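Shown here: the complex without one of its protein chains, the others still in place.
Entry: chain A
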Amino acid sequence: MQNLLCTNPSFSPVLIHNFSLLSFIYSVALPRMSSKAHSSNNIAHARRTVQQLRIEASIERIKVSKASADLMNYCSEHARNDPLLMGIPASDNPFKDKKPCTIL
């Protein structure tokens, strides 16, 4: 919801920095807030994180070169069907104004 508070663009760059600083301070302050009553919560949370990381570490990955080649192939295969990329004639595009027809 932070971005909703920035109404004037000339102030935004300063505000963005402040918020990132605040969120950094907040994230550093959080561990100090845990007390004995929350320790079992932390363990459950840590276990869930470890499990999640185990799942993520075990997935199969392919090389970036192969992934990039596939992305490029997809782009070139579909490029000719892409109206915004290729441009289609005004008569086919319902949004473009058609030339007025002259009645002879």
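By definition in this document, a residue touches a chain if its C-beta (ideal position, glycine included) is under 8 Å from a C-beta of that chain, and two chains touch if they have at least 3 such contacts; residues count from 1.
The definition used in the following text is that contacts and distances are computed from a predicted model.
UniProt records the chain missing from this view under the protein name "Guanine nucleotide binding protein (G protein), beta 5b", selected from "Dynein light chain roadblock", "Mitotic spindle assembly checkpoint protein MAD2A", "Small ribosomal subunit protein uS7m" or "Guanine nucleotide binding protein (G protein), beta 5b". For chain A, the residues touching the absent chain in the complete assembly are 1-3, 6, 9, 12-13, 16, 19-20, 26, 30, 39-44, 46-57, 59, 61-72, 74-79, 81-85, 87-88, 93-97.
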